[in-house]
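With one protein chain withheld, the remaining protein chains of the complex are depicted in position.
Right, chain A next:
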Amino acid sequence: MSLLEIKGISKTYPIETTLWGKGKRLEAVKNVSLTLHEGTCLGLVGESGSGKSTLGKMILGLERPDQGEIFFQGKNLFQLAAKEQKELRQNLQVVFQDCYSSVNPRLSIGNIIAEPIKNYEKLTPAEEKKRVGELLEKVGLSPGNMDKYPHQLSGGQLQRVNIARAIALHPKLIVLDEAVSSLDVFVQAQILDLLADLKKEFQLAYLFITHDLQAVHYMADRLAVMYKGQIIEMLDDIKQLNQLEHPISRKLLSSMLPLHPRG
């Protein structure tokens, strides 16, 4: 059974409002269908504005699709009672691109990571602290960072904190919305390695939203190319990246640096 199944979802945003509320609308996502299997990574690439982040937000329940259905673990996400939905969404987490705005600057690292735990589990403060410490170690940070504040950490460290928060509830699927794009190349590689390790350890599935084909090539098992709200090409084996046919995919491909440069 597939973990996530998206059936023909669409989303439009009003770009012009008139008195009667029938202005022009922007079609952010048009009739998109996708499936994602447990423990695999689906790369979703496309230019900025192609609707890939909107798709991610709909999967996370931050936006409601106008049409279509999303099935997660076989259940329709938008037709569940609030309580059931909360249970289900525990398995669905996110890491955003901008690591700085993803954490509340007024909360300590420990409190940031503990937020999902507080929402789903009743732990004593001591147990909670232990869990947070373990999570910090999992993402390669020392538990001593617990009492620090976001402004005392670097971008790479903060993104590790965001990842720790995302894995705190042992989810099945993490949406990585450009999760490494704002970091420098060296840190990017470290974070990608960390994500790959976590994927293996927890049997995680990723929806890896990015415009960086090189990162996709490293992380993903399958690939979908989005353009103007639609999926224009699917690739079931990432190793056959050169078989992309659509002109837009070719264009994205040509922007990628060669893995083995000659001379």
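The rule we apply is simple: a residue touches a chain if its C-beta (ideal position, glycine included) is under 8 Å from a C-beta of that chain, and two chains touch if they have at least 3 such contacts; residues count from 1.
Methods note: contacts and distances are computed from a predicted model.
*Asks:* For the chain omitted from this view, which of "Multisubunit sodium/proton antiporter, MrpD subunit", "Heme exporter protein B", "Nickel ABC transporter permease subunit NikC" or "Serine/threonine-protein kinase RsbW" is its UniProt protein name?
*Replies:* Not shown, but named in UniProt as "Nickel ABC transporter permease subunit NikC".
*Asks:* Out of A:Phe72, A:Phe96 or A:Tyr206, point to the residue that touches the absent chain in the complete complex.
*Replies:* Candidates A:Phe72, A:Phe96 or A:Tyr206; residue touching the omitted chain: A:Phe96.
*Asks:* In the full complex, which of A:Gln79, A:Asn119, A:Ser154 or A:Gln240 touches the chain missing from this view?
*Replies:* Selected residue, touching the omitted chain: A:Asn119.
*Asks:* Based on the whole complex, identify which of A:Ala28, A:Leu60 or A:Ile238 touches the chain you can't see.
*Replies:* Residue touching the absent chain, from the options given: A:Leu60.
*Asks:* Of A:Asn104, A:Gln240 or A:Ser255, which sits in contact with the chain we cannot see?
*Replies:* Answer from the full complex: A:Asn104 touches the omitted chain.
*Asks:* Kindly note down the residues of chain A that lie in touch with the hidden chain.
*Replies:* Output for chain A: 57, 60-62, 86, 89-90, 92-94, 96, 98, 101-104, 106-107, 115-116, 119-120, 149, 162, 165, 168-169.
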